[in-house]
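One protein chain omitted, others in place.
And then subunit A:
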Amino acid sequence: MADKQPLLQVEHLCKEFPVDSGVFASRMAKKVSAVDDVSFSIDVGETFGLVGESGCGKSTTGRCIMRLTAPTGGKVIFNGQDVAQLKKKDLKHARHDMQYIFQDPYASLNPRMTIGEIVSEPLVIHGEMGSNEERMDYVRKLLDIVGLNPEHINRYPHEFSGGQRQRVGIARAFALHPKLIICDEPVSALDVSIQAQVLNLLGELQKEYGTAYLFIAHDLSVVQHISDRVAVMYLGNLMEQSDWRTLYSEPYHPYTQALLSAVPIPNPDIQKSRERIILAGDPPSPIDPPTGCRFHTRCPIATAECSQKKPPMEEVAPGHFCACWHAEPFPIKGTSIKL
C-alpha cells in the first residue's frame, strides 16, 4: 500500500471555531477545537472510513478537505496541491475532482430546482457539454445508473422519498466522475433497508468508476460494509487507524474496543452473554478538552501518564496505527469481541 501515490493526504489538519459570546465579550474568546492534528491519507480508488461519536469532528474534517470551511492549520494535499492554500480559480478546478454527498437528503437538494437541473448543475458550472439537450441526455443516463426513473427528470425533490433523494445526490456527485467523494453519513438518515441499497449502489459505482471515498459515519457496522481502511476519531483526535479487518478483529485502542462492544450482534444468545464496555459519562466539551490523551477521562485503563502526555500515533503493527500509551490487542481486559 505504501508504494502507491496517495490521492489525498491530510497532514496535521486543525480547525478551531471561535466561541462567539456576544457583542460585549472580549475578542480573546474561547475556541472550540473541533479537529486537532488529524493526519491520514487516501489512495486512489480506496474507501477510507472515518468513525466517531456525533460532535467528534468527523464532518468538520470532511468539510475542511472540501474547503467548505477553511482549516485553521495543517495541509490538505489533493492531487499534489494543498487545497487549503488554493486561489479561488484553482479551487474550482480542484473541486472538479472532489465531490460531497450530504447526510440529509432533504436539505441537500434545492427544492426549487428539478432533478435534471440539480444533477446537471456541476456540468453547467464547469462548462462541460455544450448544449442543454446533451446534458439532459447525460443526466437521464446518470439517473438510470443510480436506479431512478430517467423519466422523472422534470420532477421536484419533494416528489421523492428519502432514499430516492439520496440517489439524486449520488448522481449529482458522480456527474463529473470525480476522483474522490466525501460521503458525510450518506445513509444515517435512511431506513435500514434503504441503507443497504444505497451502500450497495455506492459500492457498485466505485467498482465502475474507481472513485475513492472518504466515508464518514457514526455506525461501525455501516463502515464495515464498505471500507478498506478505517480510522476512529474521538473529540477531534484520531485514535486508531488500520485496515478494517484488523481494526474489527484486533483493536489496540480502548476506545475502539468500547465502540465495537456497542455494536449489536444479530444473535440473541451471543448478544445476551457477551460483556459490554459501557463508557461512563458524556464526551467532555471540546471548548476545554482534557489534557494529555483526550480519552483519559472516560478510559477504564487510564493511568497518570495518560492525563499528562498526549500519546503519539504510532505504528503498532504493519499498517495499523494507534495513539495510546497502553496500545495492545484488546487493552481492556476480560472482554473480547467476536464479530
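The rule is simple: a residue touches a chain if its C-beta (ideal position, glycine included) is under 8 Å from a C-beta of that chain, and two chains touch if they have at least 3 such contacts; residues count from 1.
Note that contacts and distances are computed from a predicted model.
Enquirer: What name does the UniProt record list for the absent chain among "Acyl-CoA dehydrogenase", "Molybdopterin-dependent oxidoreductase", "ABC transporter permease" or "Phosphoribosylformylglycinamidine synthase subunit PurQ"?
Expert: "ABC transporter permease"
Enquirer: Which of A:S54, A:N154, A:N267 or A:Q308 touches the chain that is not shown?
Expert: With A:S54, A:N154, A:N267 or A:Q308 as choices, the missing chain is touched by A:N154.
Enquirer: Where the complex has a chain not shown, which of A:H12, A:K31 or A:K92 is the residue touching it?
Expert: Per the contact definition at the top, the residue touching the missing chain is A:K92.
Enquirer: Taking the entire complex into account, which one of A:S54, A:Q85 or A:N110 touches the absent chain?
Expert: That would be A:N110, which touches the missing chain.
Enquirer: In the full complex, which of A:K15, A:R172 or A:H326 touches the chain missing from this view?
Expert: A:R172
Enquirer: Quickly run down the residues of subunit A that touch the omitted chain.
Expert: Residues of subunit A in touch with the missing chain: 23, 63, 66, 68, 91-93, 95-96, 98-100, 102-104, 107-113, 121-122, 125-126, 147, 149, 151, 154-156, 158, 169, 172, 176.
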